[in-house]
Structure formats: C-alpha cells, structure tokens
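All protein chains of the complex are present and in place, except for one that has been dropped.
Chain naming follows the written order as A, B and C, and within any one chain the residues start at number 1.
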C-alpha cells in the first residue's frame, strides 16, 4: 500500500511540477500581454507539429540525456559534477579529432570516435575525482575551474591545430558520422541522428552499472558512507575517481552528439554550450533515474525547440521557456510542497 | 616595462575585477554559514546586474546624474534580497535540495532578466548607462609611495566598499550575537533550536542577506565594468564567486582574499601578454592560468576546506 | 506553421506569391548594437519602403544557442520566406546544409561565403574601413602609441587588425601598436583590463573589434577621461558615439553597413535578380564600410588624409592587407 503510494508519488511530483510550471508561465505571459493559449499552442506545434520539429526535439534531447546521466551518476555516488560542461567540450573535441584524422571502416571508426569522446570526458572528470580522493579538494570548485580550462583549451587546440575557415574544425569523415540521411529524410531534413540510440544505450548502461553490478554497489556505498565503505574493504579513493570517470564519460559522450551528430565539426566556442548545466535540471526532473532522465531530456529538448516556434508564431520571447524550466525545477525540488498538497486532498482523517 | 610598472598595471586591475566577486562571495558566505548552500549566486548576481543596469538608466532619466548608479545599488540590494526569497522558501521551508534550488534560481534569473529586459526596452539588452562608477585617487593615501600607487590610485570607490563590507561581514559573523547564532545554525541547527534560536528565521535572514550582497555585486559589475546588461553580462562570475567562497574556506576575509587572488590571476593573464618574458607564451596558457592556479592552490597549500557541517541539509525539527 | 505542404501557415490569406523576407540572428539578437541590429535595421527600412507588414512579410528570428540556427533557418524557409538571411559567419554551415536540402530556397549569408547556387554571400572589406580609422589614429595620437583589442583571434577579426595597423603605419610610421585578443566577445572586464594595460603603457587611442568585451574598453577610457587623462576609443561596426558619452571618448567608429547590404540584396531579390551563387562584397566603393557620421572629434587633417586614401584604395593604388602575411608584405613595402 505504502509502496504503491510511494511509486505513484514519484511520478506525480514531476508531472504536477511541469503542469504548475506551465501554469505560472501562462500567468507570466498574461501579465506581460502575451496570449498564453496561442503561445502554448505554438509551443506544442513546435515540438510535435511536424516531422522536422519532432526530429529536432529528439536531436536536442540526445545530448541532454547524456549530460543528465552524467550529473545523475555523480549524484548517485555522492558527488556533484558541475563539470559536465567542460567534459562535454573535451569529448566533443576528441570525437571530432578522431573523426577527422582517422580513416577506418564505419563499424570501427564511429564507435572509436564515440569512445574517444567518452574517454576524453572521463579523463577530464578524473582530475577533480583524483583531487578529491587524494587532497580532499571540493569537487564543486574544481569542476567549475575545469569547465573554464576546457573551454579555453579546446578553443586553443582548434585554433592552433585544427582550424578550418569559419572558426571551426574541418568536417569529420562520413565514416565517423552519426548523421543519417534516412532519419533526416524521415523528419523533413531535421538534423536528427543516431545519437539518440547511443543516449538510450547509455541510460541502460548507467542503470545496469549502478544497480546490477558490484561496481555500482561499491560506488553507491562510497557515495553514502565513506567510513562504512572503508570498513567493508571498499577502496574509497578508487571509487571516487571511478565515479567521476564514468560521469565524465557520459558527459564526453554528450559531446560526441554534437561533434559526430548535430554539427559534424567543432566550432570555437565563445561561451559554454549550456548543455552541461541543463543536465543538472534534467537529472533532477528525471529523479536521477535512467527512464526519468530520458523523459525529462525529451521534455526539455522539446521545450527548447518548441520555444523557437513560440517565438516565431506567437511572438513570445524564447526566454519564457527558460523561466518555465526554472519553475519546474523549483517545484520538483520542493516536492515537499506537492506532498503537502496531495496530502491535503487525499488525507481522510486518520493515517 | 620594469617590475613596478607591471605591478602598477596588475594590482589595480585585480582590485577592480575583484570587487563584484568579493561582494557575491560574501553573499555566499552568509548563506552557507547558516547552512544553506547557494549555487544560485550566479543567478542572484545576474539579477542584480539587470537591476543595476535598469535603475542606473532610469536614474539618469530622472535626472539623478552621478547618483544614478548609487541609487541602482540600493535597488539592487533590495532586488537581490527579494530574488533570494524563492531559494529561501524552497530550501528552508519546503526542504528542497539546496543545490538544485540554487540551480533553479540560476535558470530563473537567466530567463527572467532577459524576458523583462525585452519587455521594458523592447530589446535584448538594456541601454548603455552613461553614469558609471568612476576611478579616482584616494586623497592622501594615494600619495604614499609604492602602496599609494598600487592600491589607492586609479581605484574605484566600489572596490573600497567591497573590502569594507568584507570586514563588516566578518564583524557580523564573528563578533555579534546574530553571527554566533548564524554559525550555530549552520553547524548544528538542532543544537541551536534547543537553545531557543529560531533556525528557520535565522536561515531566512542569512539567505536573504546573501541575496542582497550578490545583487549588489552584480550591480557593481554593471556600473563599474560592463556598462549595460545583456544575457552574457554575467557569465560565470557567480560561479567564480562560489569558488572564491570555498577557496576562502567560508570565511569573509578568506573569500575576499580568494576573490583578489582570482582578480590577480586574471589580470596577470591579461597583462602577461604585454610583459616581454611572457609575451611568447601562447594565449591559451594565460587564459587558463587563473583556473589552474586555483586548482593548484587548493590541492597544494590551501588543502581541504570543511563546509559548515549542516550546510545542504534542510532542518526538520526532531529529525535525527 | 503546421502541415507540410500548405506552405503558408503564417500567411493565411494565401498571397502565395507575395515577397516575404526574413533573417535569423545569431545569439546576439537584433539589438546587439552590432551587425545583427544593423541587418534588422536594413530589413526594416526595406519593409517600410515596400509597404510590407512586420512580423509576417518581413521578420527576424532570434537564436539563443548555436544549435538554434538550423531550426530557425528551416522554419523560415518552410514558412515560404522568399529570402532568408543568416547573420554572421557562424551560420555558414547551417546555411549550406539547408541550401543543399532545399534547393528551391533562396538564402543569403552575411560575413562569410557559401558556394551554393541558391545562396548569396555578403561580405565586407572590413580591412579597408579599419585602414581609414587607422589613419585617423595614426594622425591623432599624441603619444605615438595606439592599441587594438580583438575579441577572438580569427580570420575575420584579423582583417580589422591588419587594416588598422596598416592605416596607423601609413599615417605615422613611428607609431607603436599594441595588439591583444581577449579570447572572448563578452567579457567586459577583460576588455577593461586590456585597455587599462594599453593606456597604462601610454597608448591614447584604442580601436576595438571585440563586441561586448569592447564595452570594457569604453569603460576604461571614460574613467581615465573623467580623471582628466583624455584618451580615445575607436568604435566598431556601428557608430559608437553614444557609448562614449558623456565623457565623449569615441574618436570615431568604423562602420560596417550591414543594413545597406541587406537592403540592397533584398531589393535585388524582389526584382528577380537574386545574386545566388555569387559573393557580393561591400567595400569603400559601395559605402559598405567607412567612418561614422559623427566626425567632430576627428581633426581636419585626418579627415583630409582619410579622403585621400579612400580614393587611393578605390583607384587600386594601394591594397589594404587582410592577413598577417599580407600585412608583413605591406610593412616591408612601406619601408622601401
């Protein structure tokens, strides 16, 4: 009985949060003289309205799934990885490098490029992990620093060694590309690519590692209680480093979505992509679970793509969607409020 | 350039870019010392920057002249305080995950400030402000040899405000009854509760004060450096302030020192290109210098920093 | 905007053949006080002149991230806009892709080149304009030291730098030129720190091609001027006279008339002369680049010099360098 109630509640919170977020977003639109009905109609149209939009929604969701997984994996192991953004950038660069500089059959080249991205992200995650394990340096601060280092370093490397006209690298070889003319055709030339398959696979992998393997057992134990883990003979330092490596690998894989999928090259980035930070929101809304993250990423991807249509068709600034996302996060985080609300409705006198 | 010339270039620039960081980091110290983690500093700073730009502009329109930025600081303090309220409500009363609530605040600030800018000005950025905080020589002090040139010449009044406020916060936290309570609430809220201290209220006050400081930090950034507000005016400074707070071990003066260190590292990285010896080093090394130095400092001599014990945990009466 | 082939979602009255034109901004937005804004101004003027309706017949879409470019361009093409501009070289790849996928679409790209039959590429000779402001800087520096602050080290910004340097050296061979790139278009405090260094080292004029980072240059100049050490900034892209007020630190600005270019190409396209597959280059000739109308801070001598060299460039007597290599040659030739 309680279990069912618990399950239901876990689903209820995000749903109610999304609805509340949209509701308040609507009120904000009303107050500022936009028509919320036509705005939301345009938003929905912008997400599902045609093949193109649907394709773009899924495309936008692919890296979000992975960055969400990266954040969630770290969360599950007691770490807060704000460095997804930087890990994503190095992953992007590594995958593009492999995509450009190797000549291999697709069955080898593409996985190789993806793994290179994941490995680079892992490496970038290992540094804060190592510093935490060895010197007890707060991972929040090091991951923030590593973001900036990644941003400037990747730019520097592109500029020094990989520059092509247009402030970017050359295009990757077709054999390393996730792009699919078939998927593009299907979705009226959206940039939909096979990255979504990679992302979903990664979600399965995360679930499997965390919950089905001894490694996951160790990682979670260390995340909850380092003393008890040590007592139980688990190598705490190794697991902190490993947790950051795996988290970073997911983030790096998110970078390959951009490098091998959406863009097929890497640009010199003037600022962060934001995908890494969005991952925090995605992982939260998805309750740090694989399925939840996929759904949350699709939602956020959809909101972002749909907001473009909302802008063009209803004239509402795209920032409104940012506000709605912020509200949703607030509500999910404050699930206490929703718990309280539902209790008021369901409580029949006694407990 | 001789060594002193280089110093004379680097030090004032460091102090200039440090002021907004100092203030925002102080905001973080206040909030986190009371046990509420504040990843939302970036958002608070952004909102403060937005308010600063808008009200300096309005101040100019209302004929306040040179007083405009100062008026905007007052508004930004209030606005920052108000903007911290959602974070306070979520993380204190609604027992939300504080990190997440802070992240939400960042998203909210980014969305809301640009949304409002578009609403107010029909443009994605505010008009340029004309009345900026000026630089000047501090009378008397600037005449002191060496030190005068480094610290008191060509300096912003806001930098002194920031340094002064760091000492004020230090005094509040370490010398007043309120500070004692604030710290106790961040270390062991239940102990504080049994001593008759209102944990919830103390945390609210601290988080809201923290918001005020971060808001001021943002406004000062606009009035002394940026000159207007756009979506990218505050891009990462709040996170740097957070880093400064941790680097400074949650101590007001430590945070100030860390912010100055960041400023120094950054201005060294900029001025470095003009120093003959460093000139030939590729850009990128100088660009990442501040961040690498910070990491090295943390791993090396600063060592582990312990957060206030109860930070991150919502307080529930009677929970063990 | 629903459905695949009704073709006129937002143009419900079905004037299928009406000429509609739109643009996609980069992340700066139409009020970036730079080329996005200029482009939009051009489009608005074109719209007004032709009695078109804003929001339907002509409009813009703003991108909040680089990944928005493609969907924005695409959605405009789907909405049957006869001409769609991508503003900024960052959109090159996306324009190219859409051009290939939608051969019937007519696209235009500002600041870069896409060799497709259905794309008109619009570029500017920024180096020529920069050369002119360089002349002014060379003439008016009292310290014989001037500075250049770039946003991000790139091919495009190099055109500004090298043109400027050539101008300075031409007017004042003794002048020393400090150059630094901030690595960022949005870090005002970096611009300020660099300006602080330059002015601190004795420069009295700084030319910036650094977007938001350039705001910091203005801040620093204003501060110094307020304290009685008058220094100058040369603005970029648009007339940045306002930015320098009230201390009046804007010496002049190198304007890049994206508005004119947009207006011009729109006109041609409406008249059925879409310059697809061509690169339309706007230079001094077409008044595509030049110095700003606010000239009160520029000395008579300098203005005369500007006119003199403008003619020389137009006549092909001198070629302004674009790249570091060209500049080296230019400098070497000067010494001879």
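Criterion: contacts are C-beta pairs under 8 Å (C-beta built on N, C-alpha and C of every residue); 3 or more make two chains touch, one makes a residue touch a chain.
Here is the rule we go by: contacts and distances are computed from a predicted model.
Novice: UniProt names the one chain left off this complex as which of "Heme ABC transporter ATP-binding protein", "Pyruvate dehydrogenase (Acetyl-transferring)", "C-deglycosylation enzyme beta subunit" or "Cytochrome aa3-600 menaquinol oxidase subunit 1"?
Specialist: Answer from the UniProt record of the missing subunit chain: "Heme ABC transporter ATP-binding protein".
Novice: May I ask you to name the displayed chains that the omitted chain touches in the full complex?
Specialist: Its contacts among the visible chains are A, B.
Novice: Determine which one of B:181, B:203 or B:251 touches the chain that has been left out.
Specialist: Only one of B:181, B:203 or B:251 touches the chain omitted from view, namely B:181.
Novice: From the list B:26, B:54 or B:197, which touches the chain that is not on show?
Specialist: B:197
Novice: Identify the residues of subunit A touching the omitted chain, counting contacts across the whole complex.
Specialist: The list for subunit A reads 211-217, 220-221, 224-225, 227-235, 351.
Novice: Write the list of subunit B residues that the hidden chain touches.
Specialist: 175-177, 179-181, 183-184, 187-188, 190-197, 309, 317-318, 320
FYI, only the chains that are shown with their structure count from here on.
Novice: Compute the distance, rounded to whole Å, between the mean C-alpha positions of subunit B and subunit C.
Specialist: 34
Novice: Based only on mean CA positions, could you tell me how far subunit A sits from subunit B in angstrom?
Specialist: Computed from C-alpha means, the inter-chain centre distance equals 28 Å.
Novice: By residue number and range, which residues of subunit C touch two or more other chains?
Specialist: 62, 153, 183, 186
Novice: At least two other chains touched by the same residue of subunit B: list those residues.
Specialist: Residues 232, 235, 283-284, 287 of subunit B touch two or more partner chains.
Novice: Using the touch rule from the top, collect the residues of subunit A that touch subunit C in their complex.
Specialist: It comes out as residues 42, 45-46, 49-53, 56, 60, 152, 155, 159, 165-168, 184, 188-191, 258, 262-263, 265, 267-268, 270-271, 273-274, 305, 307-309, 311-313, 315, 318-319.
Novice: Considering the complex alone, what residue numbers of subunit B touch subunit C?
Specialist: Contacts found on subunit B: 1, 5, 8-9, 12-13, 16-17, 121-125, 128, 130, 132, 134-137, 154, 221, 224-228, 230-233, 235, 266-267, 270-271, 273-274, 283-284, 287.
Novice: Inside the complex, what are the residues of subunit C that reach subunit A?
Specialist: 1-4, 9-10, 55, 59, 61-62, 64-68, 70-72, 74-76, 78-79, 89-90, 92-93, 98, 101-102, 112, 152-156, 183-186
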